[in-house]
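The complex is shown incomplete by one protein chain, all other protein chains being positioned as in the whole.
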Amino acid sequence: MKSILASSGIAALALAAAIGLAPGSALAADPGITDTTIKIGMMGSLTGPAAMWGWPTINGAKMVYDKVNEEGGINGRKIEVVVEDDQCQAPLALAAAKKLLSRDEVFMLHGGSCSGAVLPVREVALKEKIPMMVLVATADEIVAQPNGYIFRAFLPGSYDGKIIADFLATAPNVKKVIAVGNTDAIANVRYPVLEESLKARDLEYLGLEPIEVEATDATAQVLKVKSQNPDAIVLVARPEASAVFLKDAAKLGLDVPIVGATVVDLQDLLDRVGDPKPMEHMHVVSFYKSPLDGEPMAPWVDMLKKYYPDDKVQAAAFYGTSGALAVVEALKRAGPDLTREGFVKAMSDIKGLDGGPMACTLNFATDDHEGCKSGSVWGMRDGKVTAIGDSWK
Amino acid sequence: MEFAFLLSVGVSNGCLYGLVGLGLVLVYNAQGIPNFAHGEFFMATAFAAYVANVLLGIPYALSVLIAIAFGGALGVVVEFLAIRPISTNRALGRASTEVAVVLSTVGLMITIKGLARIPWGDSVRKLPGAFSTDTITIGSLIISTQRLLIIVVAVALTVCLSIFFARTSLGKKMRATSQNTTGAKLIGINTGHIYSATWGLAAICGGIAGILAAPIIFLHPDMGTRMLLKGFAAACLGGFGSVSGVFVGGLLMGIVEIFFGRYLSTSMMDIFAPIIIIVVLLFRPQGLFGTRGAARV
Partner (left out) sequence: MLSILRNNVLTLFFIIVLAISFTTDAYSQYLINLMLVYVVVAQGLNLILGFAGMFAFAHGAFMAIGAYVSALLMNTLGVPYLIALPMAGLAAAFVGCVIGIPAIRVSGLYLAMVTIGVSEIVQWVLRHWKPVTGGTDGMLVASPTFFGVEFSDDFQSFYVIFVVCALMTVLAQFVIRSRLGRAFVAIREGEIAAQSSGINVARTKVFAFAISAFYAGIGGSLFSLTQHYINPENFNLYQTIMQFCMVIVGGSASLIGPFIGAVILTWLPELLRNAQAFQEIGFGLLLIVFVIFMPRGLAGLLISRNILPRERFSRAARLRKKPEASTSVVVERP
């Protein structure tokens, strides 16, 4: 009898235990807001292969919310953050977003570490009319118009192409430029804009020399590049592959200026290479106002140390900070009668907001949700990581 | 000059693939399965060297020895905990046993990687090389000292292992067990010990490759995955048969890969290993050097 009972209930138990009861739909104004709280759902790759884009970036954004709460909140409401894991996988990211929206009933989303995982979530946010701030995903399509609800407050993937082209155009004796880079999603978004911008600046583009993300060796690439005699190289590779390429380039005497995309950080790269020589010619487009030990970054580094003392002070830690600053500003402007539509309107009206650690000022518009469009080029000058600005020095 | 340089890099990459492939072949010959956790021996041993040398400040040479011992122990423990209970389970048929053992190695791969990710998933780390000078110049040829070391160690290890299997009693017992398990048991060989030794040895081979490669490719929990595929390709080329076969297979693979990348297409380098695996297994499953009888299908 007992076993038969158990059997008939197997599927039922498994499902019912997991599903629980659907929450009753609240008919209040917008979900996630009470008189004293605003609930924000954050998502990131907390575990899995992309975990280095998880907690570090989330905490860098969360510290802004922590500070706001400590100072009394916004219009009497404190920010309550719910964090979910998306492992940078689309199915899990969708599950996380749907959980945040239908279980936790958050007011808005702030998250996404990998473009491939965020793009399906984009469809949900637009359809359900949920405001969303992108955390660190860089693909242009995420924020591309038509899009009424999704915003981004750091330099998107393709925009560094223009910055690199403008920078190289001011460098002495640079006519022919070659790209070396990964062919994954992060890198691929950059090549078309890079090519276009180089041509607009009358520089010859010699094409792309692919390098594996997990390359152990770049000899073939370096020799191929050398045989084409470029005046400068654009390096669109993740830190591991970039370091491998730089080391082999130095060894084989490839000594033309190299400019890296925002996928690497110059200081981080210097730490990895561990030797200033291969880094001599390296430049990187950076999000930030200055290197992490520079004066403009000090308040943000201090804030991270205050709220998350265990976190490593690294470049990735502040990628999400400007987004949180924009969210806080929009929440303030939207006033006490907070609604999702009101928030989106307030966000679209933000102009000239300081980007915090970011080199840009944030400007949003109703038909343009990319808030940050400029970065700064860093290079090695006198063996030190130096913010150079937008033209060759 | 360019040719000589490409050759030197190709040879050292090939030696690395050969070392990884060697561990795969040892396990395959003993138990007839592909060990998907082998890349994790590569990773874990490199991290062990990192912990000893960088975190605890133990001198480099000693750190390497500690790491190798750790790698060997990991191999033995893993075999005892996750492989032996399956291979000695008489309730399963042979086909099911093989499926179960392979899936167990897949589970190990995920678990070990996940464990490494808890402390080290947040960023990439660096293990110093064995020498303080990075490169040496021979004539007009510039070679990195680490790559030279890789070549020397791989050759030495291959020679040592060949002698080990040909001359020593343990080596002979291991060969006997791989050729005929039942027969080996009948003549009094403790096959359990042999499997422990095999896994320990395989893990050491993978681990040494990891320590050698880490200064070039950096340390992160996923570092073993790509090497695993390259190692499989080397082993396929070599025919899963002999120690020296794998070494030559790896060498061939490293050299062809780099010339292919230089003169044909760098974008195809990504799928070079899988193409080799498919072509070799479909058209010459005994490998380039094996004889048909040697293939254990």
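A and B label the chains in the order they appear, each numbered from 1.
Everything below uses one rule, namely that a contact is a pair of C-beta atoms (placed from the backbone, for glycine too) under 8 Å apart; a residue touches a chain by one contact, two chains touch by 3 or more.
What you are looking at is a predicted structure, and each value in this text was computed from that prediction instead of being measured.
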From B:L108, B:L127, B:A154 or B:V246, residue that would touch the chain that is not displayed: B:L108
Absent-chain contact - pick from A:L46, A:A171 or A:V236: A:L46
Absent-chain contact - pick from B:R117, B:R147, B:H220 or B:R262: B:R117
Residue of A:L101, A:A165 or A:V285 touching the missing chain in the full complex: A:L101
Chain B residues that touch the omitted chain in the full complex: 28, 32-34, 82, 85-86, 89, 91-96, 98-104, 106-115, 117-118, 182, 229, 232, 236, 267, 270-271, 273-275, 277-278, 281-282, 285, 297
Touch list for chain A against the chain that is not drawn: 1, 3-8, 10-12, 14-16, 18-19, 22-23, 46-48, 84-85, 87, 89-92, 94-96, 98-99, 101-103, 116, 119-120, 123, 127, 139, 141, 183-185, 188-189
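Definition applied: only the chains that are shown with their structure count from here on.
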Whole-Å separation of chain centres (CA-atom averages), chain A against chain B: 36
Chain B-facing residues of chain A, complex: 47-49, 51-52, 55-56, 183, 209-212, 214, 216-217, 219-221, 223-224, 239-240, 243-244, 251-252, 271-272, 274-275, 312, 314, 316
Chain A partner contacts - residues on chain B that touch it in the complex: 2, 5-6, 9, 13, 16, 114, 117, 121-124, 126, 134-135, 142, 144, 213, 216-218, 220-223, 225-226, 258, 261-262, 266-267, 269-270
